[in-house]
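Have a look at the structure below before the remarks.
The complex appears here without one of its protein chains, the remainder shown in place.
After this line comes chain A, so read on.
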């Protein structure tokens, strides 16, 4: 409930500059994809988005360290971050939903199963199976084989689960006031994040060059890359967030009682970790 000291910021130029930058970036992406030109607009837009985020966060950090934020403001940030993560959950839910739908309904129906299996008439030779190595139409080349979950994906699972543990240790250390310890464990977490990204890169290389798993390789490639791709993007963003938290720890921005920026980063990282566990089970193992 309101206590009468809620901080209402003065006017800020970052919101409108941010939306213009994002608009430039979106227009740049569109021009690049449709007309295969306009890369400069894309790059400038992206750089502006990053700059605006930097300046905006700088303002927030200054206000926070200036003691302008009361406990109620802290709760606003908590609700905000919590619901943002919920929106991310729903974003991934769309892709998981697509995967489950295709595996449960589309592939069997294409194979002629059930009352709706009439689409089997189009491709009578089609053999329904998952992972789908031979898409219905000859114009789409499927993957030659699929990645074993018990090699790189397992290693990555262990890395990401470990990173969640090291991050929790860092958080607990911060809560007890051991900034040095927190810094070290957080640095370890960032390192694990980087390892994950590198290994995922290697896996993508192998998928493309040795297994024939490409974006064009039918529904298996499509679901594989959209799920692991967006997850990988989130790991990259999460690692950047944690790296900036590392800088802030070193600069002494956080105290044991006042560090929601750090805590929000932890929430985000754990969310990314949980998504990976889901991916490992439903994309790689089963």
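What we mean here is this: contacts are C-beta pairs under 8 Å (C-beta built on N, C-alpha and C of every residue); 3 or more make two chains touch, one makes a residue touch a chain; residues count from 1.
Everything that follows uses one rule, which is that contacts and distances are computed from a predicted model.
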Expected UniProt protein name for the omitted chain (select from "Spermidine/putrescine import ATP-binding protein PotA", "Bifunctional protein PyrR", "Cytochrome c oxidase subunit 1" or "ABC3 transporter permease C-terminal domain-containing protein") would be "Cytochrome c oxidase subunit 1"
From A:135, A:153 or A:193, residue that would touch the chain that is not displayed: A:135
Where the missing chain touches chain A, by residue: 1-16, 18-20, 22-23, 26-27, 29-30, 33-34, 56, 59, 62-63, 65-68, 72, 75-76, 79-80, 83-84, 86-95, 97-98, 101-102, 105-107, 110, 114-116, 119, 122, 132, 135-137, 139-140, 215-223, 225-226, 252-253, 255
